[in-house]
Structure formats: C-alpha cells, structure tokens
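As you look at this complex, bear in mind that one protein chain is not there, while each of the others sits in place.
Chain nomenclature is as follows: A, B, C, D and E, assigned in order of appearance, with residue numbering initiated at 1 for each chain independently.
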Amino acid sequence: MSDDILSDLMRDYVYRSAKAGRRTDGRALDEPRKLAVEHGVVKTAEGSARVKLGNTDVIVGIKMSVGQPYPDTPNTGVLSTTVELIPMASPTFEAGPPRPDAIELARVVDRGIRESKMVNVAKLCITPKEKVWVMFIDIHVLDFDGNLFDASSYGAAAALATTIVPAKAQGLGDDFPLPVEHWPVSVTTAKIKDLLVVDPGLDEERMADARLTVTTDENGDIRAMQKGLKGSFSYDEVKRIIETSQKVGRALRPSLRP
Amino acid sequence: MSDDILSDLMRDYVYRSAKAGRRTDGRALDEPRKLAVEHGVVKTAEGSARVKLGNTDVIVGIKMSVGQPYPDTPNTGVLSTTVELIPMASPTFEAGPPRPDAIELARVVDRGIRESKMVNVAKLCITPKEKVWVMFIDIHVLDFDGNLFDASSYGAAAALATTIVPAKAQGLGDDFPLPVEHWPVSVTTAKIKDLLVVDPGLDEERMADARLTVTTDENGDIRAMQKGLKGSFSYDEVKRIIETSQKVGRALRPSLRP
Amino acid sequence: MSDDILSDLMRDYVYRSAKAGRRTDGRALDEPRKLAVEHGVVKTAEGSARVKLGNTDVIVGIKMSVGQPYPDTPNTGVLSTTVELIPMASPTFEAGPPRPDAIELARVVDRGIRESKMVNVAKLCITPKEKVWVMFIDIHVLDFDGNLFDASSYGAAAALATTIVPAKAQGLGDDFPLPVEHWPVSVTTAKIKDLLVVDPGLDEERMADARLTVTTDENGDIRAMQKGLKGSFSYDEVKRIIETSQKVGRALRPSLRP
Amino acid sequence: MVDIEHIPKELKLIDEKGVRLDGRRHDELRPIRIEAGVLRRADGSAYVEWGGNKVLAAVYGPREAHPRHLQDPARALVQCRYNMAPFSVSDRKRPGPDRRSVEISKVISEAFASVVFAEQFPRTSVDIFIEVLQADAGTRCAGLTAASVALADAGVPMRDLVTSCASGKIGGVVCLDLNKDEDNFGEADCPMAIVPRTGELVLLQMDGHLTYDEFQKAMELSIAATQRIYEMQRDALRRRYSLSIDEIMKESPAAPPRETELPEMSTQIVGEPELDFDALDEDREGGA
Amino acid sequence: MVDIEHIPKELKLIDEKGVRLDGRRHDELRPIRIEAGVLRRADGSAYVEWGGNKVLAAVYGPREAHPRHLQDPARALVQCRYNMAPFSVSDRKRPGPDRRSVEISKVISEAFASVVFAEQFPRTSVDIFIEVLQADAGTRCAGLTAASVALADAGVPMRDLVTSCASGKIGGVVCLDLNKDEDNFGEADCPMAIVPRTGELVLLQMDGHLTYDEFQKAMELSIAATQRIYEMQRDALRRRYSLSIDEIMKESPAAPPRETELPEMSTQIVGEPELDFDALDEDREGGA
Partner (left out) sequence: MVDIEHIPKELKLIDEKGVRLDGRRHDELRPIRIEAGVLRRADGSAYVEWGGNKVLAAVYGPREAHPRHLQDPARALVQCRYNMAPFSVSDRKRPGPDRRSVEISKVISEAFASVVFAEQFPRTSVDIFIEVLQADAGTRCAGLTAASVALADAGVPMRDLVTSCASGKIGGVVCLDLNKDEDNFGEADCPMAIVPRTGELVLLQMDGHLTYDEFQKAMELSIAATQRIYEMQRDALRRRYSLSIDEIMKESPAAPPRETELPEMSTQIVGEPELDFDALDEDREGGA
C-alpha cells in the first residue's frame, strides 16, 4: 500500500496546502471526501453495495451459508471478513496470498462490525450447537485512492444492510432481512507532521506518519479503534481525533442505509 | 514446457523437412507417431496403463474411492484428474505446485473424458446424495518428447478401460469393471508457419505457433476442443484439422482397448 | 542448521581438543552435557517440560484432544509430533514451513516414542473406530547449541510423563495420567574425522562428518536408529556407538521422570 | 441446493417456435453494454455487462516486468489474470486462483499475444486484469471483450481489437450465446475469440457433443455475432474519447485528467439465472 | 468445550466492593516479573511473566537484511514476529502464523519503528521475535514489554524503552489489565503502548464498547500503570548488567561470556484461567 514513492515536491505541496487549511483537493482538514453508495449491485450475492469515497472504489458482496457455530458460542451466527487487494486496483497491489496490510484491514473492518454488534447474531442461530448462518463479507477493492479502512467499512455496512437471508432455499422458512441493529461508522484520521487530516487521500496517506481509525456508534460511543503506521500520537491528539470521528460519523451515517 | 531454446538451424531443418512432406523422423504431416499401450501395469491401482507415443512416455493410474457426490449431481460418480509434470521427465519440468501448463493439460484431458461421457457415471452412484464412487485419474509423465495432450488422454482412456471397481472391499457387492461406454480419441495438430502437423514431436512443439486438440468419438462427432499457444488459426485450418482428427482418431481407437 | 561457517582455526581447535581426550568444554568423548529437566512448566498444556542440554534449550508441550483413530488401528490413540525451529533460537533458523532438517528431527523423535511403545496407546481408545485420544507433541526450540535430536527427545519424554488426560472436561470419566510404560533414551554421537563424540555441541555438530542417533530402552534394546549427515560409519563404529548409547542412556534415564 | 439431474427433463430450453426461455431466438445475443475508461488508477479499463454478467477489465503497462528473470529481452509479456469475485456466483467462491481460472487466464493471455505489438516493448509486461463481479455463463467471452477495450484505452499498440463470443447447442438446436441455464442444461458450448479484421481465431474451446455440421453452424453464428460486438467495442472507445474532450473542457486544471466514473450498474437483467451452480467444482463446467 | 454464552449471566466479574474475581482492585496490575538476557544465541533477550502469561522475546541485529530486495538503503527495518506456541492456549493452536498473529506482528513492528535509531543502520534489519509460551490475555502487551527489554539487552540504540499495558471494562467498571476471563466476558479491551519519557502513543487498539468518558478513564489507568512497568523494565536491565559483572568475575575464561539461565518459571499463577477458549478463531477475539 505504500510501495510507490512520493516526490519531495509533492510532499511539500500536500503539507503546505493542509497547513493553510485547504487540502489539495479543496477539502477542509476535518472534511471527508464525497461518499457515494449504491446498494444491491450484485444479483448473485445475498447483499451487496458499491461505495466510492472520492475515487476509492470498493464493491462488497455478502454470501450467506449454513454452517456450524463455534463451540463456545453455540447460539450465534458466524462472521467472516476477507479483503482482496486485487492488482486491478493499484500498481502497488500484487496477486497472491493476502499481505499484512490486507489482513489488518480485514480484521479492523471485521472488529468494527463484530464489536459494535451491528448484526444481531443471536438471531442467526438455526439449531443450537449444530447449525447457524455464516455471513461471508467479501471486500473487493476496484480502484485505490487512499483510506481503504473507511471505504471498506462503509461498503460492508451498506452491503449488510441490504442482505436477505435465503432461508427458503434451505427449507428454513421465509427469507428475512439480516437483523441489522446498529450503525457503526469508522472514521480514519492521518497525521502529517503536526496536522490531522480526516479521510486521507492517496498522496496524504502515502506521506502520513500515523493513522488512527475510530469507529463510533449512533450514540457517539467508541466501538473499535486501530492505530497504524510508524509514527505516534499524543494523548491529546487521540482525544481530538475521537471528537472529530464522532462528528463525521454522525454526518455520514445516513448515507449507509439503503 | 518451452523453456529451452531451439536453435535457428534446427528450426529451419524441422520446417523444411515438413514443408517437403516428410518430417525429421520420417513421418507424413498427418501421421501420428507409433503408439504403444500396455494395460494393467500397476497392481496397487484399480486401473493403469503405460503409453508410449513415440518417445513420450506416460503412466496413468486410476484409484477408486467412496466419497460424496456434488450437491447438484447427487446420482453420479465423481471424476478428478491430476497431471504431475515430474522433473524426471524433462529438464524443463520443476518440482512444486502445478504450473498453468500442467493445469491446462489436466483439465483438457478431464474434459475429453467427461464431456464424451466415456464413463457412465450414473452407474457409479451408491446411495443418492450420500455416497458415490470417486475416480482419481493420476497422470505421471515419465519421459517428455512432445504432445502430452494426446499421450495423457490415451493413457487415461486405456487405464480407465482396465479399471475394476473394488466394491467388495467396501462391502458393496461384487467388484465390477468401470462402465466404459464411449471411446473418445484426442488428436493434436500443431501449426508451424503455414503447415499443419499431427502429433508434434518435441522440436516441432517447441517451434509451433499454435496448437489445436480435437477429441472425437466413435461416430466422428466432436466432444472437446482446445486451442493453445500464442498464434492463431483460420477457420479453414480449423475445419481441416477436425477432418484429420476424425481420421487419425479412427485409426488409433482400437489400440486403447485392453 | 548448518548455514553458518566455522573457521578453520576453530575446527582445528575442536578436533585437537577431542583428539587429546578432553573436548573444548572439558567433557570426555563419551560424556553428555549437563541435562536439566523442569517438569510441568506450562499450565495451558496437558503436559510440559523444559529441557536444557548444556545451552540447548527446548520446551515441549503436550495437548490432548479427542479425534478419530486411523482406519487400520481402530483401537489405539494417535500421536502427532511437530518441531518448530523458530528463528528466536538461532540466526540460522528461518520462519516459514518446516525445512527438511526440522521434518527429519520431528520424525526421529516421533519414531523414538512410537516404536519404543513408550505410551500404551491401546489405553487411549474411547470408542473403537470412532473416538480416541490424540496426543500432540509440540517441540519448541528456544536456544540452539547443538544436538536437537536428544534435547527434543528428552523434552518429549519428560513432557509425556507429566501429562494428565483431561477426560473430565469431555465427560469421559476422571482425568488420568498418560499411560507411560517405557523409557526410551536417545543418544546421538557425532563423527569428527576419526573420533566419535557423544552429545555434540554446536561447534562439534557443525564440523561433524556423520551423526548417529540410537534410542535404547530400559533393557538396553534398540528401539530406533537414524544416521545423518554426508559422511559414513564403518560397521565397527556403529557397534561402538550402540554400546556407548546403552551406557549413556542408562545414566540419563532417571532424569526424565518427574 | 438445486438438483440439476432432475430438472432437464421438465425444462424445455427452446420451444417448437425456436424461442428460448429468455425470449431470444437462436441467433440472438443477450443485451450487451460496454464502457471504456471506468477506473482511475489503471492505465486502461473497461466495464462490460452481458446478460447477467458484470465484468471489469483493467490494463497496466507496458511496464517493467518483474520478477526480472521473467523478462523477455525481445518482447513484452502479455499476461492476463482472470478472477472471479467470491460473491459473483451462487455458492461463494473461495478467494484466489482455482484451476479453472488458471486455465482461462492462460488461454486469454495467449489470445492477446499475437495482437499486441509486443516487440516494441522488450523487457516489459502488459498486465491484463479481469474481474468477474457477477457471473451468468460466458464470462470468458465478456472478459476478453472488456480486456480488448481496456488495452485500447491504455493505448497499448495492437493490430486490431479481439472480439469474443460463444455458441452452443440446446434442445438439439445450435444457438448463439448461451446463458447460465442453457449452459448447464444444454448439450455443448463452444467459446471463441477472433481478430475481426483478419478472421484469425485466437481462442477456441469446445465441450459437449457437436456433429461436424453443428460445429460449423455454431462457428458461423459466432463469427457473425462478433461483427456486431466489435462495433459495440469501437463505439465504447469513441464515446470515451469524445467524453474525455468534453470533460477536459468543463473541468478545472486541478481535476483528475480522465473520466473515472464507474457507470451505474444496471439492476434489470435480461435472462437472469433462476438456477445457479457451484463454480468451485472447477473441472466440471467451463461455462461461467 | 465451555459454553461462554451461558456463563456471563452467573459470573460477576467485579463485586459491589470493587473487587475482581482474582482479588484485584480496578486499578491493580497482575504480578509482573521481567528478566533480561535469558537466551544465549540471540543478541538480546527477555522473559516476562505477567499474570498467567509467559512470554519470551529475542532480538537479532542490526544484521544484513535479506532477501536483499527488502533492504532499505536509508534505514534499518524493524521487524517483529509474534508467535504463539501450539500449547500456549487451551485448544492447541496450529503452528505457523494466523491472521491474528500477522496483525499483532505488524502493530508491534510499527510501535518500535519510531523508537529505534534506524537511520544509523541502513540496509540492515532489527529482528524481534516474541514467543508466547502460556497465554492469559494481554500477550501483545507482555510481548511488547519483553521485546523492549530485549532490544536494550541487544544494545540496539533507542530513544527510550516502549512500555505497554491494557485497560478495559468489566461489569460496567473501567479496570486495568484484564485477565482472560475478564477479557472474554468483559465489555471492552483497549491495549496501548507508550514511550514513557515523551508520552507518545505508539500502539493503540480498542474493541468493545466504551463511552468517550470511559475511554479516558481507561487511558489514564493505563498511562499510570506504564510508569510502574517502565520501572520494572529498567530494574531488569540493571539486574542483568550487575549480574553479568558478577558472573564474569566468578567464571573461568573458557565459559560462555553471558548469563544464559532461563529463569525458573513460576508455577504459582495469580488469576489463572479456569475457562479458556479457542485462540484459533482468530478474528473473534484479540485478547490473548
């Protein structure tokens, strides 16, 4: 995700624009890019969505199948999240088994959904200890222009919200919508020297020192956090980032519902 | 399969011989190499054959086991074909997971058997939806002198024709011969510049522009085709190749039966 | 295990010391290093031990789980031995799938336990053909200073000897100690030119021409042997090594019991 | 799980009037839509909807080939990676290449090898990525058709576009462009790809059962259809070109230099599959 | 297999007097023991017992990075490999990296990147190996704390040690340093790592449910605790240093030049887990 090099000139331009309060694409520091969500784009999936966050383009499909519960949670459905950073999306992505970048991304998206209790998994039990619904969230990145954490989370949430559980085909009664009960929104902030910018674009992300993703729910409560990259944050910076994440999350939440 | 380089001198010699109507090993353009088939060579297999097509030497073993049918074909046996291009057979073969060459080869052989309905898989059902016979066709190439498509197909067909299903050891009644009902024969033609040569030897294959494998049945009907390599065929060439394949197939078919 | 190079000076020093009858660390040729065994060091394992053979440091954990027997031994428990040569233990160990060194090591340790009938696996059957206890022996090398064959074997034996089968948690009656009935001891001898040295240290091992591991039981009978490295032994040398192995084995056996 | 063995007996894929289940006649294509230049990062891209298929293609290159030992000092490598999204088929496909996609990637790579002027770019690779987002039989033809437009969009010098289509046999009748039901329950499928200007066949596969006469009928249907599809490919490129001009005029200098909107995906699909089967069982069917 | 869904109802993780199941108060750490210099082959090493966790860390380097194409001409790579022994958890973990350990390795590598003076050692790598021998929640904090001491023991130049601790929420109360039961049945866990001298946060993760106020309480508990742990880290290094002097005086010249005794592992563990769950189900819990 950061193999390609940004010229010093470009780095300087990006920083000075942000320092002046107006980023290279005209945004304010705490302003996310335009979010466009299209629900239900793939007929072969039980749920799907395409999300464009600026020029970052992600398609997410949900497949539901019947499987076994984990022994220690015999009454709850199972969630499995996979990200494919296919080489179509960027010259820096390579075919092959997922690299640490993609694994971290998938796990952070997964935790954002799991820990926020977005889907009521207790309602996905078919026969305790034996059969439950398994949700596969497959995140397919088509075009990479920065901030996959948020684009992937939005795509997953929007796709889950359209998902119809195919109970009938399994002889398990009528089809029903996936029981979505919470609306977590992840907001990622990048630190560039002394500046904090929300929803970093590709150039910003490539020169960022540190990254913090904060997932908040409809009450503004924190459901998941993940710091990344080689730099650090002060505790004060973390607090400012959380506050911004709450605010931006509130603004974006309505776009995710179908 | 084509890592080694053919000298320009050799390429010229191969082409000019064929152009004159008599290939470097004395064959006519539409003449396959000598085919020698030995049935039942491996006692640990339920069926086996060794095939020499010229100096290309292939051994095929069939193992039968009891497994589950595919959900969409609950009443039919299962076929699985694997090719190992073991490094014994050629300095250009490497140990490791199968490369695209070997995968294409296995799939073409598999389709030739599957689509021709050579084996009546309906007779390999034990308990619908639960238990069927699984045929593993393992193709082991021992010595590589060109045209593995045909040598492998012949080996697979000859081995299947000797296979005894070991029902008794499974408590499923008496052993019985695999129900072989059709006799597909694949014939591969290589295009070298403007010439079409049947059953290319190694040197011919290494300099070929394009390759077309046509599998025909005992009625001369087409059961499978596969074009390969980076060149192209005209539609007229394709028609001529099919006609030759029908003719050569008819001539070779008797050799495959035990 | 032998990627790093030993200087000629060091090789000469090691050889001349041994030739004079007193190895670089002061040992006689047939004297193993100090063996320290600590039983029961890991609470999450059903059995465990830490073994230091000189500075070679190995920790072994036993996990017991319920699984299926092999079809041809429907009444006996299953044994599975894995060695991880983690890069912590030596600059010459690399992360990744086990290399031939580690595989040979695991298999030799496994055979030493299996073939000596150390554990009475007949007593680990729960339901014939269906359920038996599976013993996982995981050997974790922490610090590598030569002779992993013996250190790993001792660790495995000591860990097995402390293992309590967790039957109660599975609803299978009371917990019980693993039925350990024999006490095999492996003793490894290295050949350095014309000399035979018992329990080679790292420097000795790196310059050894050949290696012979002999596992003997409490009667002095031979239960497993493995010759390694690129050199050879005469038949007379083999006989001398066996005799030494019997003697050293007798001396070390008491240390392995808890 | 649908049991395909019991369905064909009831199912009449084509009626006595020669009308197929989705209303098409034997020589009719499914609706096809082609858009060029739909992705931003790729050097060239295209999107194809073809019946119930939704396929994206992207091209990178010519760019330095690596690992280096794969470089050809005399020419560019033309390498295609065909991939199905896990959600593109009814039963989720595990991510990563399976045997079927390895074979399709190989035959598509070979189909483009003689069309790209590879000698102009030694030591480089031209990388073609095809992603199947929704599958409904004929994905290799749709992917090839999209990849061809993406190559042109990337400015890769070629002798001509490559155009692809399949024909097959259902209910004893040779028909153009089988959909998923027809492919599953039909008797034969024969995908091909052609260089329209010269008539060279650069891809040809067949499985099932065709007499020699039927094969010739199938080929003639396909060849005729590729002429129509070729026209759609060129249209897409023409639209893309003029659109870009418009866009450039409208936009501020800071804006991205190329059109990047992924076209809205249609949600109305002609001939949408009611029945759908395991694409994982990779050696059984080549029809997706 | 224990059924965790039915346990929490009975289980009171913290009573009305603010006492936790293992007897600790909300702001109390589990017993921690740190030893430096416990392995012979590694350039630096440390052993940490922290409640029921037993963790070893070893450091090699700076040494030539390979494969070579990974070398950074401007700085050392700081690479951590976090690994759990198969027997370190209740249900045996298959050997080799899983998704959870890949992520933890990544965030730990990043936590050290800004602390090591990497510019002094271009083209090299500093390799940190963390082995969890026995797990009881908080292994990443214990591993980071051990790795920090191992780096110092190896003489790798750093701006400061890194110190790590977690806080979380159980029974509605924000508490320091959750053990395995508390992590499994609690409402949130928030591990962090800090550079004590500057207060920079170099690792921060959270999952569960915390209000903003609760998060601040958790952070304040963790920050205070890291001061105490930092002192223990420095003590371990001081002991190691003086010990080495003693050893060198006592021993004959032929002896190994460094102390290599792995300290006896304690077998008495405060707060030892009664309940233990699958660590293989890697995406469900980050608490080990």
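Throughout what follows, contacts are C-beta pairs under 8 Å (C-beta built on N, C-alpha and C of every residue); 3 or more make two chains touch, one makes a residue touch a chain.
Since the model is a prediction, treat every value here as computed from it, not as a measurement.
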Checklist line | Neighbouring displayed chains - absent chain, whole complex | finding: B, C
Check: Just one of B:Glu31, B:Glu84, B:Asp175 or B:Asp209 touches the chain that is missing; which is it?
Finding: B:Glu84
Note to self: For a quick check of understanding: of C:Thr44, C:Thr81 or C:Ser152, which residue touches the chain that isn't displayed?
What the structure shows: C:Thr81
Item checked: Residues belonging to chain B that touch the chain removed from view -> 24-26, 38, 40-45, 48, 50, 52, 55, 57, 59, 61-63, 65, 82, 84, 86-91, 95, 97, 136, 138, 140, 142-145
Notebook entry, point to check: Since one chain has been left out of the picture, which residues of chain C touch it in the full complex?
Noted result: 70-76, 79-81, 100, 103-104, 106-107, 110-111, 114-116, 212, 217, 220-235, 238-239, 242-243, 246
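Just so we're on the same page, only the chains that are shown with their structure count from here on.
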Next item on the list: Would you kindly count the fewest steps from chain D to chain E, each step being a jump to a chain that touches the current one?
Entry: 2
Checklist line | Centre-most chain, if every chain is reduced to its averaged C-alpha atoms | finding: A
Next item on the list: Could you check which of A-D, A-E or C-E has the same interface as B-D, with more than half of the contact pairs identical by residue number?
Entry: A-E
Note to self: Can you work out the whole-Å distance between the CA centroids of chain B and chain C?
What the structure shows: 48
Notebook entry, point to check: Residues of chain A that touch two or more other chains: which are they?
Noted result: none
Check: On chain D, where are the residues touching two or more other chains?
Finding: none
Notebook entry, point to check: Pairwise, which chains touch?
Noted result: A-D, A-E, B-D, C-E
